[in-house]
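Let's turn to chain A:
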Amino acid sequence: MALLALNDLTVTFDDFTAVDSVNFTIEPGETLGVVGESGSGKSVTALSIMRLIEMGTRAKIERGQAEFTMPDGSTIDLLKQNETTMRSIRGNQIAMIFQEPLTSLNPVYPVGEQIAESLRIHERLSRKAAMARARQMFDLVRIPEADKRIRQYPHEMSGGMRQRIMIAIALCCGPRLLIADEPTTALDVTIQAQILGLIKQLQVETGTAVMLITHDMGVIAEVADRVVVMNQSKVVEQGPVDQIFHSAKEPYTQGLISAVPRLGSMAGKDDPEAFHLAGSLQ
Partner candidate 1 sequence: MTDLGIAIDPSVEAGGRGAFRMFLRNKAAVAGLVVFTFIVLVTIFGPPIYGVEAHKMAAGPFLGPGDDAGPLLGTDYLGRDILAGVITGGRTTLFVAAVAGAMAMGLGLVVGSLAGYFGGWIDALLMRFTEIFQAMPSLLFSLVLIYLMGPGTWKETLAIGLTLWALPARLTRAEFLRVREMEFVKASRAIGSSDLRIMTRTILPNAMPPLLVAATLLVVIAILFHAGLAFLGMVDINTISWGSIMGKNRGYTLTAWWTVAFPGIAIVITGLSIALVGDGLQDAFNPKLRGR
Partner candidate 2 sequence: MIALARSIGIRLGQAIGLLLAVVVIVFLMIQIAPGDAALYLAGEQGVGDAEFLAKIRADYGLDQPLLVQLGTYVGNVAQLDLGESTYFSQPVLGLILDRLVATALLAGAALLFSVTIGVALGVFTARRPESPASHGVTVMSLVGFATPVFWLALMFIVVFAAKWGILPVGGIEDVRYEGGWFGETIDMLQHLVLPAISLGIIYLAIYSRLARASMLEVLESDYIRTARAKGAHERVVVYKHALRNGIIPVVTAAGLQIGNLLSGALLVEFVFAWPGIGRLMITSIFRRDSPMVVGIVIFSAAMVIIANLLTDLVYRLIDPRIRVGGSR
């Protein structure tokens, strides 16, 4: 059974349809790449799954279902849940990381506290226990000098380090779905590879499913199992990575693939290749 099944999801901003009748599924433990240009509706889709899209914006979820399988095997439609239920799901069952790691962290609280907050919300841990778990998360996301860094503020860290903090916040309650919205776009190229590698490795370690949103087919090639291609608010094509890269039907998808430079891990090859997990990530 699919972990998440989107059916006919449609979201509008006033007269503009930002997400138009979108269908796709995410299986437990898999990595689904959602690819498309900016403005194609990827982020709106993600925020709709979280039910964060209607907060403080003029967006409206018009119709559709988002069937999510709970740990006990039952399925619920996320789009029909009340705010209290959604709060218990956000950060706990479904977590999210964003594009801008600097602005996505609250500047006035130490990063350790921001990780601990999720644990205090969902696992009702004491301040002390939550901080101890937050300290462990630093090891999980491979941040050295955890005892010192746990007390630092976001502005005292580098971009890559901040994104690791965001990943720690997202993963600390053991979510079964991680939505990563352009997690590497704002980072330097070398850091991008590290963060992608980290996400991939943590996925293996924790078994969480990942919905990776990107505009970069190269990134998809490295980490995704399956791909959903979005263009102008619609899903234009989806399927396993190999199939999409070998025999994309849509001209739009072919365009995206041809835009990937044959460099780095794809240099000299036509096929995509999964990210190598062996070796140091630092």
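In the analysis below, a residue touches a chain if its C-beta (ideal position, glycine included) is under 8 Å from a C-beta of that chain, and two chains touch if they have at least 3 such contacts; residues count from 1.
Selection rule, in plain terms: all candidates are chains of the complex that A comes from, given by their letters.
Quick caveat: nothing in here was measured; it's all calculated off a predicted structure.
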Result, touching chain for chain A in the complex among 1 or 2: 2
Sites on chain A touched by candidate 2 in the complex: 50, 52, 55-56, 83, 86-92, 95-96, 98, 100, 103-108, 110, 117-118, 121-122, 153, 155, 166, 169
